[in-house]
Structures are given as structure tokens and as C-alpha cells.
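Working notes, beginning with the structure itself.
Excluded from the complex is one protein chain; the other protein chains are retained at their positions.
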Amino acid sequence: MEEYILLIDTEDAKGLVYNISKVLFANNLNIEQNAEYVDPDTKKFFMRSIISGKVSHNILLKELKEVLPSSAQIRLNKKEKKDVVILATKEFHVLGDLLIRYIAGELNANIKAVIANHNHLQDLVEKFNIPFTCISAEGLNREEHEDKMIAKINEYEPELIVLAKYMRILTSKFVETFPKKVLNIHHSFLPAFIGANPYKQAHERGVKIIGATAHYVTNDLDEGPIVFQDVVRVDHSYSWEDMRNAGRNVEKIVLSNAFELLLNDRVFVHGNKTVIL
Amino acid sequence: MEEYILLIDTEDAKGLVYNISKVLFANNLNIEQNAEYVDPDTKKFFMRSIISGKVSHNILLKELKEVLPSSAQIRLNKKEKKDVVILATKEFHVLGDLLIRYIAGELNANIKAVIANHNHLQDLVEKFNIPFTCISAEGLNREEHEDKMIAKINEYEPELIVLAKYMRILTSKFVETFPKKVLNIHHSFLPAFIGANPYKQAHERGVKIIGATAHYVTNDLDEGPIVFQDVVRVDHSYSWEDMRNAGRNVEKIVLSNAFELLLNDRVFVHGNKTVIL
Amino acid sequence: MEEYILLIDTEDAKGLVYNISKVLFANNLNIEQNAEYVDPDTKKFFMRSIISGKVSHNILLKELKEVLPSSAQIRLNKKEKKDVVILATKEFHVLGDLLIRYIAGELNANIKAVIANHNHLQDLVEKFNIPFTCISAEGLNREEHEDKMIAKINEYEPELIVLAKYMRILTSKFVETFPKKVLNIHHSFLPAFIGANPYKQAHERGVKIIGATAHYVTNDLDEGPIVFQDVVRVDHSYSWEDMRNAGRNVEKIVLSNAFELLLNDRVFVHGNKTVIL
Partner (left out) sequence: MEEYILLIDTEDAKGLVYNISKVLFANNLNIEQNAEYVDPDTKKFFMRSIISGKVSHNILLKELKEVLPSSAQIRLNKKEKKDVVILATKEFHVLGDLLIRYIAGELNANIKAVIANHNHLQDLVEKFNIPFTCISAEGLNREEHEDKMIAKINEYEPELIVLAKYMRILTSKFVETFPKKVLNIHHSFLPAFIGANPYKQAHERGVKIIGATAHYVTNDLDEGPIVFQDVVRVDHSYSWEDMRNAGRNVEKIVLSNAFELLLNDRVFVHGNKTVIL
């Protein structure tokens, strides 16, 4: 029995659930799981259903379109692994965590490649028989470097791009090339400590809790829709390096939780926020 | 515009969402919020909808019954405050927290009375103009005492009974008199430290985290369906009294979170577990 | 047997622990608890000892001064309740929590008075037989209002002033009148969402965790040394009012934890940070 994930994102209207479930029922499909949310401010309707049965992809989409507002976004994804490219720089912990999950079979993804702007992680990645490409930024301006990155990424046609501590700022060209496809891990509890070296900032401020934030990348640095956050307690005895070390545990858990949400089609982007069903 | 909460609890069947939403649509009702859950082990279907419009209570129930399996439990509650009776013994913190929330207007409840087996809390309760009754257990056997408690509770016809650190064990007669209506706070992270003085047990065991558990009361002591739990870190420097003090903060937050879930009709009892929608 | 808390805050030097413990030993005093911390960046030494025995206050201070650097701050407090004044505005939850703890005997404090700029909380406070004064700011400029507040506070000679959601900005005159004596609760996880209506800001930003921060008040709004923080998870379904309600639970726990640390002389102010021993 095949399983599909149906994702609908539209303006709210009377009878939406009725009309959608009527189409599914008429197509002899079972609803295995279902969740809806209507945002009270924007009157947007979000629905995620796991359906099973014999799905005629085009017919189902056509019939759903007929009963939904014309602006509705409808996605119908087979429940299967997504192709992913990972970008990194020099740090082991987040990438390493993804690689271990990958070979343990925990990730619902095919990691097609790791692309980095340094070669520090090459040995690690190749241990796992995953293609590694180093595209150094040396001697290149930002646009030239990114063009090379984009070209390389496009070779793999990824559905998702994960920035596993990729420490370069992305231009709007990059962001617009992969809309709603780029997931980043920021090493602070956003919106606290935007920008460079958040652990030094946190140490300076004397906070008692630090955190990490996984978010979609948009044109505004560290301002994209937040997918997942977590925190850990620290105290006066932590140097900024101690905070960084404690934070690494949080970073990898936060990124992998957010990644799993995306791999399972559970996240809708809603303006600058996310709806997670 | 009136709002109702519709709660359906039934064996799963094909087309349930379609059939329910059809009835709502035909009755010209809006679905303001909707959540469903199907348990994969027991194949039970749970649905909670907030609906608005002009509801003809009996007609709607009748029409829903016609499209649902005969074993379906259907509840249709107007969105309004529930009548509640609180039982207590001697401790201030949980009861006091409920009273402050009550006069601050934070609770979706009418507190009809506080009934205790000691009079330590009388002054506190009466400050808030709430009837207080002390039913001492002195000189009475368990059944005699409970009969008096039950009689007094019944005077107030509560929809919910909250045990705010009521430190007596309840008989099955009591439990069966108020089925699925009694919420308790246990001062441990169940199922750890069942029974008497869990903080002493936790201290003895040297745990690094303690917690509290709000659960429905059933015939098995500390074994009822869990509604909410939370925890707090402790360390070797905590005496058992320090643990108790730290635990009090958790107890009151846990009970009030669970209480709010019940007041808002968000909890289904499912065997010895809860489904929270 | 009397117990004292000895607090030493000085530049680090060789043999400090030896020299201090020599004086205590020579005075026939027992060290019941002891904690030290040396900040690696500033080379400042902090020590908190609970000592028991027959203490000759002046002699002990004199002998300690002789073995410590001339800039050393030495405090020797008898272990006893501190006099406290609470400032508030209109909200029940934080003040109510303190009052319940107070009559339950959980607080190591004498609450001398509650002073507010509105009278909404008068009934509540007077239930607990605590003096309540309303000093309205109506028709007064900031300085005039604060002068009245300062005069009233001074009548009670408090060792600590707790802002239990006192929603007015304080001038530097106020801050300097009560140096290192004013504890505030800010309703966000600082430094995120400084300023007005942090819950609206958090809702707007789409964060997945909100928090609260207890800090000493300094001249810079929401920038004083942080004493305690805590957080709670939220999701897309929370309106800003839902966040505020969830946040209230955090606010009261955070303030009361920080308050207890101050009442037990466990907090050193170290530049714009705190050291907690």
C-alpha cells in the first residue's frame, strides 16, 4: 500500500475540510493521519494528511484544485527519501552527527554530496563514501565563489540544502536560486546574538542559558523562519569556549530535529514564521 | 457567535472525517479549529473541533450519531467555565497557585468549594471568598470519611475535582463515583517513586532530576492516565527538603497546565493513557 | 549555634584560601559550607562561606582585613530574614506567587510593604495583612513620581527591593539610591526582545521558545546583571496572548528563584554579570 503526504496551504474558506475529505473519499483513499491549522490573524488554512491507497497523482491534484480557492498551494509527495546536499566549513560536530545518523539509517534522506569552502572535513566525509568537494573562496569575490557553489549544488538536484555550520554569508542570488530549500543552524537562541561569534556575545552579556536555532535562509541574515530551537543552562564558570562546547550539543540536536521535520514534510513557511503539523 | 467544542472518540472507519465534516457543513457550522488522531495500535479515532455558528444541540448530535459507528462517544460542550471542587490537606503552594490564578481571571473555571481533611488552609481559602469545609478523618474509618467527602462534593455538582495535594488514598468507591473527573498531582516523575514521600526516595537514590506528574485518578494508586509532567534539575547538595522545595515549583506548574487542558476539553482518556488534542 | 554567611570579593592573590581559613580557624569557627571562584579574565576572587561558632563580628572583620588585599569587599551577614519591599503595577501572577510563598513560610524574607502605581492589587495585598500604598503617577512627571516612591520605600529601610512586574522605567537617580538592591523580572529571554511588549515581539518573530529573565536593575534598561533565566516551548498555534499566559508561569518561577538566591546571599555582582556561589 503506497503512502502519500498531501500538503495544502490556502486562504481559509467555509467547508474546506469537507470538500477535501470528499475528494479523498471519492478517490477511495484512506486518511492515515491528518492535521489542520487556521491562522487567526492571516486567515490562512494549512493541512497535512498522510493518505494511503492507489493514488492517481494528476487526477487527484486536478480534483482538489476544483474544490479549493484558486490561490491554493497543493503538494502531493510520495513518502520517500529526499535528495540532500550539505554545505560545511571546518567544524566536525554538526556534520559528523548527520553522517552517523545517515549510516545508522536514521535519516529519511539521500546525502548526495558535501560541499565545503575548506578541506578540513574531507577525510571525515570520505570515510562515509560520500562525495566531497572543496570550493575554496580564496582569490574569488563573493559572487564568483557562490556561482561555483551554485553550479556544483545544481549537479545534484537536491530537494533540500542543509548548512551544517557553513560559515559564509549568502547573497540574495543564492537564496533566490533555492527558495524554501535551505536550512541553516545558527549558534544562538535567535533573535538573541545575531551575527558573528554569538558565544562570545553570550559570555559578555552573562546569560544563564544559551541555545541554537534552525531556520530557513532568507535574504536577511539570521532572520528567516524559525523551525526549531533548544537551549542549555550555563553559569558564571563557563568561558566563552565552554559555552561554545556546551552549545555544540544543542546545535547538532536542533539541526537534526529541524532536518527531520523538513524531510517528513511537516513544515509550512508562513510569512516569516513556520507552521509545523 | 456561539462556540462549541465537539469531541468524538470512536473506532476508526473509512470516511470518518468526510462524514463528520459533511454534517457540520450541512448544519451551516464553521470549523474554527480541528485536530484528529488515530491510534495505530488500537485503531481508535479521536477528534476535537471548535465549531461556531447556530448550533441545534440535539439535532446535531442525532445527525452525527447517524454517520458514526454505534460505539462512538460524542460530546458537544458549549465553550464556557466548568464547575470545579478542590480537595486539599495542609500544603499551601498548589492550592495557593490555583487561588491566585482564579482571582486573576486566568482560570476557565468556577471554583465552587475547597474541601480539606485539615483546617490549615481555611484562612487562606476564605480570603478569596470561596466556601471551605473541613471534614476531619479523625475517629472515622476510611469509608466513613469518604462518604462524608462524597456527600459534600455532590452538593456542588462539579464537572471536575482537583486534588491539590490531597494526601489521602482514595477507595475505588470514590473513584467510581466520579469517573474521569478526578485530577491529581503526584510529587514525582511517575512511574519513578510511586507511593509515600517521593522526595525522600529521590534523595536516597541520588537522582539528578526530579519531577511532578498530573494524572487522572484510577483504582491503582499513582497509576492513572498521565496528563502532564515536568522536571527540574537538582544536585548532590540538595537535602530531601531542598528537593521538596524545588519540586513545589514543578508541582504547581504541572497541575495548572493539566487543569487548563481539562478545562478546555483537550484531553481524551484512552485506556490508561491520554490523547491531547 | 549561630550561623553567619561570609562573603569576600577581592582581586586574586596567592594564599587567599589559606589566609582566610587561618583566621577562621584561629577564631575557632567551623566552615559549614564553602565555595570559591576565581574569574580567569578579571582575576577576581569570590568566596562564600557559611560559618558557625561564636562570632565576634568586629574582631573577625578586622582580622580578615589584615590578611586580604586592601580593595577587598568583606560582608559578614547573620543568617536571618531580610527586609524587603515589593513594587508592582497591575498584574497578579508574580506578586500573588510571592504572597502565597510568604504566608506558606517559604520565603526567607519579611515583606514590609507593597507599593504600586495603580490600586488594582490593593485588595489582594491586604488579604495578607501587608501594608499597601498606591502612588499614582497621574499628573506627576517621572521625577516627581519617583521622589514619592523613594521616600515611601525609605520608610521601610529594605535590604532588597523586588519589582514584581512594576511596569515603569526607573531613572538613574532611583537606581543609584538603591545600588545592587533592586531585582527585576523581565518577560523575555534577554537579550532577546528588550523593551516594550516582548510577547508581541516574540509572536511576530515566530520563535519556538519563550522565556523570562530576573536581573539587577542598572541604568541601562533591561541590561543589568542577569541572575536567573528559564524558558518554555511554544508553537505556531500560540497567539501573543497565549505566549503571555505561558510566559507568566515562567516569570513567577524565575523571579522567585532569583529572589531566593539573593535572600540567601548567594549572588555577587561582577561587572555586568553575576557570580552565584
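Letters A, B and C mark the chains in the order given here, with residues in each chain numbered from 1 onward.
Going forward, a contact is a pair of C-beta atoms (placed from the backbone, for glycine too) under 8 Å apart; a residue touches a chain by one contact, two chains touch by 3 or more.
Bear in mind the structure is a predicted one, so any value in this text is a computation, not a measurement.
Asker: Of B:His118, B:Lys152 or B:His270, which one is in contact with the hidden chain?
Answerer: That would be B:His270, which touches the missing chain.
Asker: So one chain is hidden, and I want to know which residue out of C:Leu24, C:Ile100 or C:Val254 touches that hidden chain in the complete assembly.
Answerer: Result: among the candidates, C:Leu24 touches the missing chain.
Asker: Going by the touch rule given at the top, which residues of chain B touch the chain that is not shown?
Answerer: 37, 39-41, 189-193, 205-209, 211, 225-231, 235-237, 239, 270, 272-276
Asker: Please identify, in ascending order, the residues of chain C that touch the omitted chain?
Answerer: For chain C, the residues touching the absent chain are 14-15, 17-18, 21-22, 24-25, 30-38, 233.
Asker: May I ask you to list the residues on chain A that touch the chain which is not drawn?
Answerer: 91-93, 96-97, 99-101, 103-104, 106, 124, 127-128, 245, 248-249, 253, 256-257
In this text, only the chains that are shown with their structure count from here on.
Asker: Looking at C-alpha means, what's the farthest chain from chain A?
Answerer: C
Asker: Find the two chains joined by the most C-beta pairs in contact, please.
Answerer: So the pair of chains linked by the most contacts is A-C.
Asker: Where the centres are mean C-alpha positions, what is the separation of chain B from chain C, in Å?
Answerer: Centres of chain B and chain C (C-alpha means) sit 36 Å apart.
Asker: Chain A to chain C: how many Å between their CA centres?
Answerer: The computed centroid separation for chain A versus chain C comes out at 41 Å.
Asker: Among the residues of chain A, which ones contact at least 2 other chains?
Answerer: 37
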